[in-house]
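Missing here is one protein chain; the remaining ones are kept as they sit in the complex.
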Amino acid sequence: MADMQHIPNVKMSAQGVNVLYGEKQAIRDVSIEVDLENVTALIGPSGCGKSTFLRTLNRMNDTVSGARVEGRITLDGDDIYGADMDVVQLRARVGMVFQKPNPFPKSIYENVAYGPRIHGLAHGKADLDEIVEKSLRRAGLWDEVKDRLHESGTALSGGQQQRLCIGRAIAVEPEVILMDEPCSALDPIATARIEELILDLRGNYAIVIVTHNMQQAARVSQHTAFFHLGRLVEQGPTTEIFTNPREERTKDYITGRYG
Amino acid sequence: MSGTMTLFVVVALGAIGWIVARARATRMQAEAGRLATNSLPSQHGWYVALWTALPALVFLAVWANVTPALVLDSVLQAPAAQALPADGFTRSAILGEARAIASGAQAAAFNPQSMTLVEPFRDAARHYGGMGALLAVILAFAGGAYALSRVRPAFTARRRIEKLVMWLLLGASLIAIVTTAGIVGSLLFESMRFFSMVNPLDFLTGLKWSPQSAAMGYGNEDAFGAVPLFWGTIFIGAIIAMVVAIPLGLMSAVYLTQYARPQVRKWMKPTLEVLAGVPTVVYGYFAALTVAPALRSFAAAVGIPGASSESALAAGLVMGVMIIPFVSSMADDSIAAVPQAMRDGSLAMGATTSETIRRVLIPAALPGVVGGVLLAVSRAIGETMIVVMAAGLAANLTLNPFASVTTVTTQMVQLLTGDQEFDSAKTLAAFALGLVLFVVTLLLNIVALRVVKKYREAYE
Partner (left out) sequence: MTGQAALTPHGATPGAAPAPRIAAPTDWRGEAMRRRIARRYAAERRFRLMGLAAVLLSAGFLAFLLVTMVGNGARGFTRTQIALPIDFQRSAILIDPALLTGGNAEQALAGANLPAVIDKAAETAFGENGARMISPAAQTAVRKAIIADPAILTGTATITVPASEGIDVAAKGQGSAANEAAVARLQQAGALSTGLNLRFLTASDGTDPTLVGIWGALKGSLLTMAVTLALSFPVGVFAALYLEEYAPRNRWTDLIEVSINNLAAVPSIIFGLLGLAIFLNLMHLPRSAPLVGGMTLALMTMPVIVIAGRNAIKAVPPSIRDAALGIGASPVQVVFHHVLPLALPGILTGTIIGMARALGETAPLLMIGMRAFVASPPHGVMDPASVLPVQIFLWSDEVGHGFIEKTSAAIIVLLAFLLTMNSIAIYLRNKFEKKW
């Protein structure tokens, strides 16, 4: 792992990104880099645009009518808004976990198998079974559900559902995983499981997590970016942001003056 | 005094009561001060007006229903009535004619004997009419005087009027129950009479339907087997129509909600809904005039045997088109009820829109869609005009969509139009068919609403 550290392993990079919803500018001139070694946390008060920015990274903003993205975002150096970037492929490579667990109303097995199926990643039933098992193991859910794979995914608890959604995302072999406040709907114990999982996934997947919770950002991330009113105020190593922020606004937010 | 005149007088008395009471209450208020009085002057006015008019109106309504019998009684006492023939039918024909001439509804008599009874009728009507008018006016005065005597500062006229309003509102909503009871009651009652002539089991399982032969006196056995009707209804309404309506309705809903630009959606959705607003008699005419002949020539051209100019297919196709908006709007609602998160979840994994729709949205919306289809089926099997005009009368048990079949509703119309004698098995059979139709559509609706409701709850 020592040899990895000096390789500049930039996975995604955003430069001068603006997002507009009609006339309203939601994101102003944001530049950031995401790499494999570090979990990147996006923090800031609600409405600051951090979730909006996250959604630009796999072009989920395309589904919002009237949304416009300016600037340049690359994945492995390719512009993801470029003409030759296929959005279906992009989303397979940049997976996403949502704020509220959103398992499909299908069985646990079918939830995980969905991605590999549509992308044709499995060759035969045995292969698919293996992918499902590995993904669920990876998501730390396997032991809890291995005997009831064919029960509905919506029957699981909230924390289990969210891990199922992570497992579902992993099953497609993404390179980047975007997490949009993945623990905001969960209780502390379930949150702890998800955080462990994030630490566990780090290094194989570039992870970007949007969070409301300062402690969570401090616990799981190595790189933190502070958003305020649609701008990226400050970014840097998490320890630095939390112990010695350069900007007054960052300090105020982290110490709980507003937010 | 004529009925209308009495009515007018009673209402006018009520209006006078309103004015008098209001003036009195206003004066009272001026003396006692605003806060000492419980109700507004106009409320006192209404209280008195209602007491004046309502009892009198109720009396008039009752009177109007009892007078014909009283009039008839007194006419039969008249000397001219002694000459009436004993035979019930001619007797009532003559009496009816005399009554019609007396009231001015008819100008001249067909039977000269009725002319002799016109005067007694007129006299009796005048007598009882005058009596009713007098009683109504007395009642109006009495009610008004009583109410007027109660106009006092402390009198709670407002609360009393509001109580009446509440009773009125409650009464209006009870009409729904009364109607339902009326439907169930009349269907059950007439069906019971039918089933006393025809074995219910024969009716529900018999394979031969020929009420004409029963009417001609060949007996009721074997004539009222309704299975061919049930089959025709299902074949047209639940099979052929659904084969048309489900794919077209579902795909239209999918296209309009998931693909179409807002502008297109804004225009196309109401356009498709026009299909549901076209009267069924228009569809029926279209099916009979345009679709059925085209289908018959087609069947003849490709050599399908048994093609009829009144085919199940023509009726079913057109009915399917009529049902499209129902399926489409139910599918629309169901798909819209699937949380956006579900759609996002699928898209975020790199699924294309159609994969998301086919593999996530439609399966998730399926209970709602199924509920909608059940509602559509219930609508289709109860539909009458299209099948009456396009499906034909031959009670065939056939799988050939180009052949003619008949349906429950077609036969109901057939049995009940034209000359009816109201207690033959033939006319009563229509009520038995109606009962079956009512029960089946009711069950379909209950099941459908359960399914839809359960599904809605799943996402709330």
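A and B are the chain letters, set down in written order, and residue numbers restart from 1 in every chain.
Going forward, a contact is a pair of C-beta atoms (placed from the backbone, for glycine too) under 8 Å apart; a residue touches a chain by one contact, two chains touch by 3 or more.
Here the structure is a predicted model, which means the values were calculated and not measured.
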Checklist line | Contacting the left-out chain in the complete assembly, out of B:95, B:389, B:425 or B:451 | finding: B:389
Notebook entry, point to check: Per the definition of touch given earlier, which of A:45, A:158 or A:203 contacts the omitted chain?
Noted result: A:203
Margin query: Out of B:27, B:91, B:358 or B:454, which residue would touch the omitted chain in the full complex?
Written below: B:358
Checklist line | Hidden partner chain, touching residue among B:248, B:304, B:370 or B:393 | finding: B:248
Notebook entry, point to check: Residues of subunit A in contact with the chain that isn't shown?
Noted result: 1, 3-4, 36-37, 86, 88-89, 92-93, 118-121, 131, 134-135, 137-138, 142, 170-175, 200-205
Notebook entry, point to check: Mind pulling the subunit B residues that touch the left-out chain?
Noted result: 158-159, 162, 165-166, 168-177, 179-180, 182-183, 186-187, 189-190, 247-252, 254-256, 258-260, 268, 270-272, 274-275, 277-286, 288-290, 321, 324, 328, 352-355, 357-358, 375, 378-379, 381-385, 388-389, 409, 412-413, 416-417, 422, 430-431, 434, 437-438, 441-442, 445, 449
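Rule of thumb we're sticking to: only the chains that are shown with their structure count from here on.
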Next item on the list: For subunit A and subunit B, let me know how many angstrom lie between their CA-based centres, rounded off.
Entry: 58
Item checked: subunit A partner contacts - residues on subunit B that touch it in the complex -> 262, 339, 341-352, 355, 359-360, 363-364, 458
Note to self: For a test of understanding, state which residues of subunit A touch subunit B in their complex under the given definition.
What the structure shows: 58, 60, 63, 65, 88-93, 95-96, 98, 100, 102-106, 114-115, 118-119, 154, 165, 168-169, 172
